[in-house]
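The complex is shown incomplete by one protein chain, all other protein chains being positioned as in the whole.
Each chain gets a letter, A and B, in the order it is written, and its residues are counted from 1.
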Amino acid sequence: MLTAAIVAILVTMLLALIRTFLGPTEYDRMLAANSFGTKTVLLIALAGYALSWNSFLDVALLYALLNFVGTIAVMRFFEYRNAPEERDDPESAV
Amino acid sequence: MTAILELLSGLCLFLGGVLCVTGGVGLLRMPDFFARVHASGVTETLAAPLLLIGLLLQMELSLDSVKVIMIMILVLATNPTATHAMAKATLHGGQRPLVFDNDQDAGGEGSSKP
Partner (left out) sequence: MIAVAAIRLSDLFAVVMLFGVYSLLTAAVFMDLDAVDVAFTEAAVGAGVTTVLMLASLHLTKRWEALPRRHHFLGLLVVGVTGAALVYAVLDAPLLGDPSAPVHQHVTPRYIEQGQAEVGMPNLVTAVLASYRGYDTFGETVVIFTAGLAVLLLLGIQDDPRMRPGVSAIGDQVVLRSVVKVLIPLILLYGLYVQFHGDFGAGGGFQAGVIFATAFVLYDLVFGDGSARAVVPPGWLHRLAALGVLIYGGVGVVSMLAGRPFLDYSVLAHDPVHGQHLGVLLVELGVGIAVFSVVLLIFYAFSGRSHRR
């Protein structure tokens, strides 16, 4: 059953990769890359347990964090590259 | 007891795998960015914890299981946030969801059909 789950994750990663290549807009590519990253975390966790890798959970944890940081970085540099005073609507204070 | 755990773990892994592939297929076949966000976000935020619970049930209780729980909490916390941030960024960028009217053809402005 573990093997079946790993195969399912690999298939999903391939599908996400296809979307990364295809995606007509950059937002699609961002989404697909983030999805690919999440599936990789799961793949490392499951395959690491199945193949008895050493310290695989540390790597999975690290990659979950970095996937998030990478997605935020992509979003920040692509979408929000202008400084806030150049936008029309007023800045909402948090 | 262990037979029940095995069964439960197998069930979780199976469900998680099915949801994963469903999310992937949805990512490919959905017509619009926002539909893809929904497909990918919902299924992977459900599939990831299911797969991790399946893994957790197969391991013995040790430091590794605590780490699996930490990974699960982290994924549950960051994945929906990233998806939400991306959807909001896309709205900010001017994309609008694809809207079907009954009489006209499909076409939201700036929608992203494949």
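Quick note on the criterion: a residue touches a chain if its C-beta (ideal position, glycine included) is under 8 Å from a C-beta of that chain, and two chains touch if they have at least 3 such contacts.
Fair warning: this is a prediction, and the values are worked out from it, not measured in the lab.
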Residues of chain B in contact with the chain that isn't shown? 74, 77-78, 81, 84-85, 88-89, 92
Touching the absent chain: which residues on chain A qualify? 17, 20-21, 26, 29-30, 33, 36-37, 40, 43-44, 48, 51, 53-56, 58-59, 61-63, 65-70, 72-78, 80-84, 91-94
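The definition used in the following text is that only the chains that are shown with their structure count from here on.
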Can you work out the whole-Å distance between the CA centroids of chain A and chain B? 11
Considering the complex alone, what residue numbers of chain B touch chain A? 9-10, 13-14, 16-18, 20-21, 23-25, 27-28, 33, 36-37, 40, 44, 47-48, 51-52, 54-55, 58-59, 64, 67-68, 70-71, 74-75, 78-79, 81-83, 85-86, 89-90, 92-93, 95, 112-114
Interface residues, chain A side, partner chain B - complex: 1-2, 4-5, 7-9, 11-16, 18-19, 22-25, 27-28, 30-32, 34-35, 38-39, 41-42, 45-46, 49, 57-58, 60-61, 64-65, 67-68, 71-72, 75, 78-80
